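Pasting a structure below so you can have a look.
Note that one protein chain of the assembly has been removed; the remaining protein chains are unaltered in position.
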Amino acid sequence: MKGELAAGPPRLEPPDSEVRQRIRQQRLRRFKMNIPLLLMFLPVILFYLIFRYAPIGGLVIAFKDYNFYDGLWNSPWVGFQHFQTLFSDPRTVEIIRNTLFLSLLSIIVGFPIPIILAIMLNEVRNMAFKRTVQTVVYMPHFFSWVIIAMMIMTVFSLENGIVNRWVEAWTGEPYPFMYNKGSWIAVFVGSGIWKDMGFNAIIFLAALTTIDPSQYEAAQMDGASKMRQIWHVTLPGIRSTIILLLILSMGRVMEVGFDQVYMLQNSNVNEVADVISTYIYRTGLQGAQFSLTTAMGLFESLVAFILIYCANYIARRFNEGLW
Amino acid sequence: MVISIKAWMKSGLVLGLIGGILAGCSGGSGSEQAEGEGARGNITSTIYDRGAVPSGMGTIEDNMWSKWINENGPANVKYTAVPRWESQSKLNVLFASGSAPDVIFEFGTPIRNTLFNQKQLMPLDELIENSSVEYKALMEKYPQLKKAGIKSDGKLYEVGRMNEVFPLTSFFIREDWLEKLNLEVPTNEAEMLAVAKAFTENDPDGNGADDTYGIGGLQFGDTAGLFRYMYNANWVNVEDGEIVVGPNHMKEMTAFKRALFEAGVVDKDFLTDKDGAKSKQDFLNGKIGMYAAMTADYTGFAAKELDTLMQNVPDAKLNVIALPSTSVGQYTMVWNNPVQMTAVVNARAKNPEAVIQYIDFLTKTETGRTVKNGFEGTHYTLNEQGCPRISDQEKYKQEISWAGDYAMLYSRLEEGKCGYTEMLFSEEIPSQKEGLRLFKEAREVYMNDLPVGEGVTHSEHMPQLPKELQVKLTNVTTAINDIFTRSIISGSKYTVEQAAAEAQQKWEQGGGLEIETWYKEWWSKEKDNVLVWDDFYEIYEQQQADFKKSE
Partner (left out) sequence: MRKTRGEQVFYMINYVLLTLVAISCILPLLNIVALSLSDARAVVSGKVGLWPVDFTWFSYHSLLTGTPILNAFWNSVEITLIGTGLSMAVTIMAAYPLSRRHFYHRRFFTMAMVFTMIFNGGLIPTYLVVQNLGLVNSYGALWLPGLVSTYNMLIMRSYFENLPGEVDEAARIDGCGELGLLFRIVLPLSKPLLATIALFYGVGYWNSFMSVMIYINDTSKYNMTVLVQNMIMSNLNVQDFTDPTMISNLTPEGIRAAAVIVMVIPILAVYPFLQKYFVKGVMLGSIKG
């Protein structure tokens, strides 16, 4: 029959009219179920169109020589000139490299930490202790880097820093943590992890509550130790959340926060510490060179998009993709 | 169930709020429509917001002073607040959306230049010629005002004020330590190093602890401060009338810094001391022997830092000393910019006459004096010299202290002798008395005809490079700065010679020649129009002569 889906060799089937009717009924049911959903979704579509997609049109700035006088529409076109300017500068490549490196390192090292923290908190029996620690641990997220950076520099200072007092006791000489590239990177990544781990753990804490306690009981009865329980029950239980957040963090790979770098960097480590955001700030680009900054932003977005797409592709193999 | 009630409430909220927001909100879109000429005009203006308006006094855009200006001025002014430290972004969106005010007050030269490059400013030549009284007179008295306000197309775009010329930084030494260790004030590099070492190693504060430093205030955040001035290590210098662009004298300066670092006379963490806070703390606790401080506001410095030092270390005696001579010459400390441009006019201003009248009003001496000091009797009284002295500190703090930005066009010295800095000190207070003494000492030491250690002229009068060159310059100066800094702290692994060689290489590869050519061209065209340090010195002498006359 025309219009029938070719699903393989013909089999014994009920009469066509019945099949068609059933299909129509299914389609009608699906449509009915979708009506409230669509109604609900309508404002969302509006929102995205107006406030997210409309401004994307402004990305043309990257291909124009934008100035206030001519406005968005009349500014002259320059094609890929800005991209050429950006990439012909040897520093640009270095800066992009730094950004990617610091970012990926932070993700690789830092991603498991909030998970571990959440699991540790989850295992605490004493409610008062648990609540106190949970609250305390998410505090540093709210202090600006201005404050935290000052503290870090005090702690690691060459002259009187606490850390160096111990180092001196052990090795006789203080170690310039903030001035050597390797140790600076370690301090940078470590401080970033420390600041946000409590806050990032929250989402995992929420996910942990959805694990069925009877699974733990079953595992215990099978004689599993604490660590095995965590490995076989806890982690799989929050698997989707982990994978989701991992994919999403790929989208943020080009965003090394300006404040953190600016406050912690010094002339000695600029080779590894100068990132896109500080570069833009330093060259005063933010001020007047809209087109150049937009071009750079466009490039950042492109990289993030590629990474997220790849991550999602891999995740789909595990049935966990975003789309 | 409780949950569904919450959910319905949320939905209701959404609908109601979205409706309310879209229907009921208006906003400040667009600038005020001007009324006819002749009638009292309506204009708009910016005013800096520093988050400092006390509660109960209104807001920075609507308070007793904005009202006072509206009542006593020639036009109705509506103010738009601009955050002091984010003015660039705010002005950008205001201009991009066509809703910027008529008058823009802005200290930042690059920001004003950006607006000019974007063709957003109104030329003021004819307006001032035809409609101005006060500002026109001021420009005639000080032709430098006109010079400084003219842009590359030859027209006048900026208006500003005349400031008093005095040194911006002071290099202090602990006189009491010199006496204790039987030393003389250092006059050259070698002596400075020797004195610094003595300060560090010989326990001058006599407390038995090895906790003193020879020198502090090495860097102010990212600027090289003291040593830059000492060696005149600037990217753009004038030598024998010619412009020289590059890492001038940086090798010598770095060598000296390195010697200091290796001798242990400075805090080894100076690189991370981003705003000089740690160094300042050490100084105020009496741990530093030679310290360079930003002293643009000597009364403020006296009230805060000096006062703290006198409390913490009562035996401390400070003296201001000259910059020691170096292998590349002797220079003097940088001075205040006497000709400061502070305002521009939006090209789209609808009532330019009213704008000019407003500018005139703000230029008037009485206006500035009132905004800065308040009303006589209520806020201040006149002392024996006829100068305003705050009579009620609380009232001053509550009503006056935060309103300074309304006087951005106020040329203090026009008031006569009371506008001079040295008259601002209240000598009954010990820290102020000491501050006055140091101020006068700094003037004596630094206001001379030694070349100023900051290149061609004050940064606010330097021209703006074209975009691509600016990017190149920033990149190459950052890289070279890093190179030299590394050689300060890397010991034998990286010497100053190596650094200098690499720096030169980087300079040439990074477009140094192009940049130098641009500056040379600019200099050959604008040599006679640009205000340089010598011009400032002339103004200084004029100001001091006027002061003596008015006494």
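Which chain is which? They are A and B, in the order written, and residues in each are numbered from 1.
Throughout what follows, a contact is a pair of C-beta atoms (placed from the backbone, for glycine too) under 8 Å apart; a residue touches a chain by one contact, two chains touch by 3 or more.
Here the structure is a predicted model, which means the values were calculated and not measured.
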Option touching the unshown chain, where B:76, B:401, B:481 or B:544 are the choices: B:401
From B:70, B:202, B:281 or B:498, residue that would touch the chain that is not displayed: B:281
Options A:23, A:38 or A:108, residue touching the unrepresented chain: A:38
Positions on subunit A where the hidden chain makes contact: 30, 33-34, 36-38, 40-41, 43-44, 47-48, 50-59, 61, 72, 117, 120-125, 129, 131-140, 142-144, 146-148, 151, 194, 198, 202-203, 205-214, 220, 225-227, 240-241, 244-245, 248, 251, 290, 294, 297-298, 301, 304-305, 308, 322-323
Touching residues on subunit B - with respect to the absent chain: 1, 3-4, 7, 10-11, 13-14, 17-18, 21-22, 25-29, 49-56, 59-62, 80-81, 83-86, 89-90, 92-93, 96-97, 99, 107, 163, 168, 220-221, 223, 274-278, 280-282, 284-285, 294, 296-297, 299-300, 303-305, 308, 311-312, 336-337, 340, 372, 397, 401-402, 404-405, 408, 460
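Following the convention adopted for this analysis, only the chains that are shown with their structure count from here on.
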Chain centre separation in whole Å, for subunit B relative to subunit A (CA means): 40
Subunit A partner contacts - residues on subunit B that touch it in the complex: 14, 18, 88-89, 92, 95-96, 110-111, 114, 117-120, 267-269, 271-274, 277, 467-468, 470-472, 474-475, 478-479, 481-482, 485-486, 489
Touching residues (chain side subunit A, partner subunit B) in the complex: 43, 67-69, 85, 89, 91, 150, 153, 157-159, 176, 178-179, 263, 266-268, 270-271, 274, 282-289, 292
